[in-house]
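One structure below.
Partial view: only certain chains, each at its native spot in the assembly.
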Amino acid sequence: MKLKSKVTAPFKRKSHATIPGSIIYTGNNTVEKVSVHHLKYDEFKAEDRVFDSNEKGTLLPSDEDIVDWYDVRGMQDTNLIEAIGKTYGIHPLILESIVDVNQRPRFDENEKGIFITIRALHFDKEKQEISKEHVAIYLIKGLVISFQETSSDLFESVRDRILSSKGRVRQRGSDYLVYALLDAIIDNYYITLDSFESVIEQVEDDVMEDHHEDIKGDIHNLKKELIVVRKSIAPLREALSRFSKTENTIVYESTFDYLRSLYENTVQIMDSVESYRDMLNSLQDLFMTEVSYKMNKVMQVLTIVSTIFIPLTFVAGIYGMNFDHIPELHFKNGYFIAWGFMIVVALLLVYYFKRRKWL
Amino acid sequence: MKLKSKVTAPFKRKSHATIPGSIIYTGNNTVEKVSVHHLKYDEFKAEDRVFDSNEKGTLLPSDEDIVDWYDVRGMQDTNLIEAIGKTYGIHPLILESIVDVNQRPRFDENEKGIFITIRALHFDKEKQEISKEHVAIYLIKGLVISFQETSSDLFESVRDRILSSKGRVRQRGSDYLVYALLDAIIDNYYITLDSFESVIEQVEDDVMEDHHEDIKGDIHNLKKELIVVRKSIAPLREALSRFSKTENTIVYESTFDYLRSLYENTVQIMDSVESYRDMLNSLQDLFMTEVSYKMNKVMQVLTIVSTIFIPLTFVAGIYGMNFDHIPELHFKNGYFIAWGFMIVVALLLVYYFKRRKWL
């Protein structure tokens, strides 16, 4: 298996050599058209519609008792984001975070609302790559605004459950919806890490059986990908720890159990990331040992062959000399005696190698 | 000794791409028939019976002063678990944990009850494998419900002690029973780690004496198994620390000493796991050094033999040349002089090697 590591660089912050708090999308996933998916529901009914980001001013909560979820797909429309910021009075630095794909996962809150950024991870089995997607979620009472980089939907399962009225989500408020969205992303981590683990196991088999030459690069790439994954998850754990302890009244008492379980999931995921790290280090050691061990075998073969034949060749060389007077040459069975002598030497050497366990 | 590592993957969470809180058994140990073992006892009498998981509704506490212990063997009957959840008002996420074999050991409590999951470890001496079994225990006043994955009983020793009225367990309440159950599992850790240690010692001997080729793989596998064991014990330590500090009134004052001692046992076990890790790292280093050292020896033999015979062969080659006029060839004792010269060269080289301590 040949791995190609195209993990996006761990960070490439915009060089906003300009003004702090300016809203500039720093990713590469420009969608053709930024669209907003609006889904409003309560326990009894749910309805969804899609509209253009041009129809501004529409991202308003519809009603007190209804949950409104605006799902913005595509981040390059900074006007829209600025408009939202103005509508809800969001701090400029938070607006900056929404579109900064290199932002670490973070949790911010004030009396009005709660803001959380997270990275969705996706393992592409074809290309053997982990790709990241920046996601931002803003929560106020009765309203959730989510921001995704691309038009492919990370939250499809949640949307389906709401529309088909499966599970608890319809009976609960906007805070539970945020939980459901985060849970959908974190669920994906498990799948991603499962794939990652199967790749490690594959490389492990390769090391053991030595199929190809790229193992050393593979291990290095896996290590690099893991470094990137780790940088996404470690701050998330911290952010969720703070989320699950928030004293904000937007979050109902009954949701905390769910948030805590989400937090425990990230702890478990970090555990796994750490153990993959240990495994890769152990695998690296194993490969090094494997290489040394194989070299040892190669050297033994060389040593055995050389050590047996070099002295014999010397003997042959001796009797190939052209001195006028070499008595042995004229012995009747000189040639056969020489052969006998050489065979005895060879056997002795073979015995010696056997005893040293080189043969 | 040839090790095979079949430690189950560190985690494979169900991809509940569906609904959080859904109860799905994630393990592979489906038993033929889920059975419930009911044991009720007080200081004076103890009685046990077994019944099918179909006889639902029966997992109720019998009496205030009597301890009821329902031991459910087999986890695939999610109806039963849901029924229990309804009876005792257990949170859906806890029900999910009961049947999720990849759940880290955890401790949860509310005013009603205490819930703890733990992993039983078993070292199969035949197959040289560590196997894990997921165990969940739910405690309320006067009642303990335990869940095991298979029908083989981890708690046999506790059951025997209760029935034969040995030890303190009959005089104490349901909280002490939970302690006894946990103690039975943790006791097994000692046995498991003892076996593990003896395997390390075996591999250590193999490294020293070099019996076979699989040592490098063995060390790697032991490291991997240790990573898995560590992931089971580290969260358990944390869970027991919280258990031993609970302010829940279900747990009597007199039981805390026992819980603390249980906690200290896990601390000690973690110490040992850490020291095994250090030992395996040191063993890895030793093996690498061993391999290098052996290669050194191989190279020395090659170098000595080559260095002695290559020049001599050259001399023999010289006098095998067919030039018309090579004066030495016609010396009276040319052949013997050549021999003498070669012997002197060889002896000088041997002396040189002796001085460098290569011989």
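The letters A and B name the chains in turn, as written, and every chain counts its residues from 1.
Note that in this section a residue touches a chain if its C-beta (ideal position, glycine included) is under 8 Å from a C-beta of that chain, and two chains touch if they have at least 3 such contacts.
Just so it is clear, the model here is predicted, and its values are computed rather than measured.
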What number of copies does the complete complex in this structure file have, with 2 given?
5
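As a working rule, only the chains that are shown with their structure count from here on.
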When centres are defined as mean Cα positions, the distance from subunit A to subunit B in whole Å is 26
Can you tell me which positions in subunit A touch subunit B when the two form their complex?
157, 161, 166-168, 179-180, 183, 187, 190-191, 193-194, 197, 208, 257-258, 261, 264, 267-268, 271-272, 275, 278-279, 282-283, 285-286, 288-290, 292-293, 295-296, 299-300, 302-303, 306-307, 310-311, 313-314, 317-318, 320-327, 357-358
The answer for subunit B against subunit A in the complex is residues 9-13, 15-21, 91, 93, 104, 106, 210, 213, 216-217, 219-220, 223-224, 227-228, 230-231, 234-235, 284, 287-288, 291-292, 294-295, 298-299, 301-302, 305-306, 309-310, 312-313, 316-317, 319-322, 326, 328-335, 338
